[in-house]
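Note that one protein chain is taken out, while the other chains of the complex remain in position.
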Amino acid sequence: MFIVLRQGHTEGELTEILEQLTQMGFSGHVSQGVERTVVGVVGRTYPELKETLEMWPGVDEVVPISRPHKLSGREFQPQDTVIKVGDVTIGGEVLVVMAGPCAVETEEQLLEAARAVKAAGAKILRGGAFKPSTSPYSFRGLGQDGLDLLAQARQETGMPIITEVMTPQDVELVSRYADILQVGARNMQNFTLLDEVGKTQKPVMLKRGMSATIQEWLLSAEYILAQGNRQVMLCERGIRTFETYTRNTMDISAIPIIKKLSHLPIIADPSHGTGKWHLVTPLSLAAVAAGADGLMIEVHPRPDQALKDGAQSLTFDNFQQLMAQVVPVAASVGRKIA
Amino acid sequence: MFIVLRQGHTEGELTEILEQLTQMGFSGHVSQGVERTVVGVVGRTYPELKETLEMWPGVDEVVPISRPHKLSGREFQPQDTVIKVGDVTIGGEVLVVMAGPCAVETEEQLLEAARAVKAAGAKILRGGAFKPSTSPYSFRGLGQDGLDLLAQARQETGMPIITEVMTPQDVELVSRYADILQVGARNMQNFTLLDEVGKTQKPVMLKRGMSATIQEWLLSAEYILAQGNRQVMLCERGIRTFETYTRNTMDISAIPIIKKLSHLPIIADPSHGTGKWHLVTPLSLAAVAAGADGLMIEVHPRPDQALKDGAQSLTFDNFQQLMAQVVPVAASVGRKIA
Amino acid sequence: MFIVLRQGHTEGELTEILEQLTQMGFSGHVSQGVERTVVGVVGRTYPELKETLEMWPGVDEVVPISRPHKLSGREFQPQDTVIKVGDVTIGGEVLVVMAGPCAVETEEQLLEAARAVKAAGAKILRGGAFKPSTSPYSFRGLGQDGLDLLAQARQETGMPIITEVMTPQDVELVSRYADILQVGARNMQNFTLLDEVGKTQKPVMLKRGMSATIQEWLLSAEYILAQGNRQVMLCERGIRTFETYTRNTMDISAIPIIKKLSHLPIIADPSHGTGKWHLVTPLSLAAVAAGADGLMIEVHPRPDQALKDGAQSLTFDNFQQLMAQVVPVAASVGRKIA
Partner (left out) sequence: MFIVLRQGHTEGELTEILEQLTQMGFSGHVSQGVERTVVGVVGRTYPELKETLEMWPGVDEVVPISRPHKLSGREFQPQDTVIKVGDVTIGGEVLVVMAGPCAVETEEQLLEAARAVKAAGAKILRGGAFKPSTSPYSFRGLGQDGLDLLAQARQETGMPIITEVMTPQDVELVSRYADILQVGARNMQNFTLLDEVGKTQKPVMLKRGMSATIQEWLLSAEYILAQGNRQVMLCERGIRTFETYTRNTMDISAIPIIKKLSHLPIIADPSHGTGKWHLVTPLSLAAVAAGADGLMIEVHPRPDQALKDGAQSLTFDNFQQLMAQVVPVAASVGRKIA
């Protein structure tokens, strides 16, 4: 961390800064520039220190240097994290495709979708039992009944299931059913929920918040990791920008950035990332070409009758075509679809 | 809700659309433009319907018309909501100032701050016992000990207290202490939490999420209102933009917009809204001039030693000066500071 | 265009609206919903009409329907525009790669770069003679001397050249040298410049403004097309968001969106789109997988000594590797690199 002094600071201010740093267990290292004096803060700094130092007389600005994420960083663990879910491996050479309806609606809808996505090559079944909804007057999911249907679909198809958990109280319940716990974008900074999923032994998929920086996202992963659960994967699902044509703006650059900064697997969700079914395939191909470890795709037997997010859901035919197109793109970057 | 048909749609597609609408209990009203055919959907529509209709063959776009918020809207209740907290009234002619430290740290820090803000004219004491923190390695608040200190400060000063509740499990606990429950920006779409605070009889202050539109914010208020709790106030605390000089961009226009669309009181928080103490006073004056019903200000005995958000906290002197400057501005727009 | 009336509007207001529409040469088509009355405006509407109508008594909101872009739209021209520049074709099956230094600095730097990018498979040489610079104290380009060097590089290598024109006065000069005129992101709404390049017979590459919506971008293309120049290609180069890790956020979804809405070729510029050389290759692959018609890449003999944008420039080795990786990805989506 560096303290930039105000032009025209006094000698007394500088002396005081150095003394206070010493009292706090740091040492200060003065560097005299042409226009500015800067004091390097040597010691184990932490993000909040910045704000404290900025209050001191004579200080103009404080610039943090150390990366605040530790357990999620490549510096902590150079090799890729690989997560095993049943027979499926996430984070290795083989790409994983998770697919299914946005929300579990009926037994028929879910089973039909499960069979279809399995036949087309998906390895993990997705489906929401607890659904976040902007309006209290909209469909909020089937709850435990939805979890039961997911378990039934797993039994029939053999596919592991991923489903969202929205609140700390439900972590125990959802963990009994899910093979992967999903933390949604709106809950990326629901810190109590992060703590709770961190205490389970279940793999967790942490979606990026819609206005979260990459650093904040990694710090949220850090919450889960710090509780002892090291089976964390990240999911890019689009960020909020000024553009209104798409529901969100899919930040494809986040994929190689995460691969560089972190050892955690990164999944792309172009269904939420774009909000439009006709953009799902091109953005899936882009994500794979950019190095994603997997895809999460919404598929519905009849998108035009979906209770939620129909506009971004693929039909079975469209999903089959997507899979057919993903295979050669994956191969072109040295990856396989199982 | 309006369905805009694709140029070159077929007659069959139009017929099918009208039939499906009828089956769903709506009626369709065709309107032939020069370039486009549009079908008005007559009936009780809901936001998710848009996505369903967009899937139908021949449809280019679906445009919603009805405002999705009901209970929070001026159309539902034309007169302003006024909330009573002890002797303090929020939402009427008299402006309310809430002040205190970001986080409760020690008995001395809190009591010192409580006495100082009271002396300067604040009516409600703020202070966080449960603190959201981007990093798991930072200060997360004193928890119940912090609540006890807040209760002690209330007893000594007679000021009602507002404090944040971060998770549904804590609603019962925090409600036993707080006079006003605060839902933070990161939890604006923590729907389970909204439901829970909606079931209490405590006034709730709902902060705007950092990337929430005004409509989404009102829909989150709707969750609380729909549970039967009508004592809801909103708090503008800055939105996330590309500008990096400030921590957030304070959206002052949200104040008159909320006053126009909704009957709920609106409070401004320029401490979080700017992240810089020297901007807190000018933005407080701006908020009051624009029609805010109150201010929420972070004040700390020694901001340079604060465990959290020191950079945006006022000293006692600065807070006194702020209050002195707010009084004439409030008067100039026909409002009083108690 | 649709006029949504206020709840509780009077009959007189509705009558007045219909009469005024008739006087303006439109006809109004009334549609009575459960909550709202809506009037469809039939006739040749234009974007500014929205604002006029919103002023009328009884009106709550005006919703435009017609797409405002005409000449750039698929509805106007269903087949792809293909642009020929010497032997190079832009917009067809074969992808085009444009490469070279951000700014022309010296004869040696430019010729060295030109030979290297040609050897690696680039077809068009890029290089800035007139450079936009945020600060007046930074390098602003060599001007006409830079153009002379570009002409020399073309003569030696046979590659067509693309270079930026920043102001209407320079259009004639730059047109004498360039094979493709580039309009930069900061000038996307420099309407006089758009008019001027529209009057030339040179192909134009129009970069997306850093906060331009896709619709605004197409409307700027419309300026050029409306002057009679139909050789327009678009270039996605990243948009401004809250994320600070990258210089801009590359909007990969813009590529398939442009292909859907418009017949114009779309080029991707991951150098500006990310601002970091190590992200250029993964984003290039993503852009190609998503359907881009070409790439624009900054390459410099010694990026660490570049006068401009070194951090986002590739070395010759890195560019060669990029080209080697692009070839199979292009093939996987049915495209070729010449």
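All chains are identified by letter, namely A, B and C, in their written order; residue positions are counted from 1 within each chain.
Here, a residue touches a chain if its C-beta (ideal position, glycine included) is under 8 Å from a C-beta of that chain, and two chains touch if they have at least 3 such contacts.
Predicted model, so just to flag it, every value in this text is computed and none were measured.
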Sole contact to the chain not displayed, among B:Gln155, B:Gln201 or B:Thr244: B:Thr244
Residues belonging to chain B that touch the chain removed from view: 211, 213-215, 239, 241-246, 249-253, 255-257, 260, 273-274, 278-279, 282-283, 285-291, 325, 328-329, 331-333
Interface residues of chain C (partner: the chain not displayed): 46-48, 50-52, 54-56, 68, 70, 132-140, 166-169, 186-187, 189-194, 210-211, 216, 219-220, 222-223, 226, 240, 277, 303-312
Chain not shown, touching residues in chain A: 2, 4, 7, 29, 31-36, 38, 40-44, 61, 63, 65-66, 75, 240-242, 244
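Criterion: only the chains that are shown with their structure count from here on.
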Rounded Å distance, chain B centre to chain C centre (Cα mean): 38
Intercentroid distance (Cα basis), chain B paired with chain A, Å: 26
For chain A paired with chain C, centre-to-centre distance based on mean C-alpha positions, whole Å: 31
Set of chain B residues in contact with two or more other chains: 240
